[in-house]
Every structure is written in structure tokens, then in C-alpha cells.
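Of the protein chains in this complex, all but one are displayed in their positions.
Right after this comes chain A.
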Amino acid sequence: MESGTTSPLSVSIDFQTSHLFFPHIINWTIGLLFVLVLVFRVVPFLKKVKRGESALPFIGESMDGFRFVGTLVLLVAYFYLMSVVGDYFPYTGYGFLFTSIGFLFLMSLLYMHTRTKRKIIVAGINALLAPALAWVVFAKLFYITLP
């Protein structure tokens, strides 16, 4: 790829492999910066952790595991089911509409701290209205493709 024919700075790029030229440089840059970050940031940070002054991310912090994992599970299920249901009713946007109603309701329930009857009814109405409104506006009014 590189040949030092005339001066140390001269370079010729072979067209066949030109797609790798710049990524190659970036890989090396990232590698170099990673080492620097490791030496100047990560090592001092770990020392602090050892002395008990800081907490490790992810492991050392308290987190609401139920809501976090719940969110991830709901997102994956939502995205996956959307295309599955959408395949049953192609070009209608029903996949989006039906799965959104379920997703909005479940996510609202997940995020509620105290589940009173009134709150659940509000969440239910919201879960029905918001996707329906979005579906009417985007799929019917604007002719935007929905799953």
C-alpha cells in the first residue's frame, strides 16, 4: 500500500484496497488513544476505586435492575413482534398499531411506582389513544410506511 520511492512522506494508494486505507489509519489511532486513555485515565481511576473513593460503573453502582432489564426486554419484544404482526397485515401499519398499544401499556405499568386504579386507567387510555393517533396521522394522513 505504501511505498517510499521518492521521500518518506510519499504514498501511493492501490485502488483495489483503497477501502481499507483510511480504516487502517483509524484503527491505529483508536489503538494508540486507547493505550493513552488506559494509562492516563483508567489506571488512576482503578486506583481510586481501590482506595474506595469511586465506584466502578455497572458493577459498583446501585441500579433499578427490574426496570432496566424490563425496558430492554420490552424493547426487544416490541421491535420483534412488530415485524411479525406486520407480516400478517402487509402495508397496513397494523403491526405497528397493535404492538404499540401493548407496548405502551406494559411500559407504563413497568414505570409506575404505585399502581392505583386511576393511574392504570389513564395509562390504558393513553396506550390506546397515542398509537391510534400516530397511526391515523402517519399511515393514513401522511402515507408514511409503518410496520
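Worth a mention:
Convention: a residue touches a chain if its C-beta (ideal position, glycine included) is under 8 Å from a C-beta of that chain, and two chains touch if they have at least 3 such contacts; residues count from 1.
Throughout what follows, contacts and distances are computed from a predicted model.
One chain of the complex is hidden; its UniProt record names it "Tripartite tricarboxylate transporter permease", one of "Succinate dehydrogenase iron-sulfur subunit", "Phenylalanine--tRNA ligase alpha subunit", "Isoquinoline 1-oxidoreductase subunit beta" or "Tripartite tricarboxylate transporter permease". Touch with the chain omitted from the figure is made, among A:37, A:121 or A:136, by A:37. Where chain A meets the chain that is not shown, the touching residues are 6-7, 9-13, 15-16, 18-23, 26-27, 29-30, 33-34, 36-37, 40-41, 57-58, 63-64, 67-68, 70-72, 75-76, 78-79, 82-83, 96, 100, 103-104, 107-113, 119, 122-123, 126-127, 130-131, 134, 138, 141-147.
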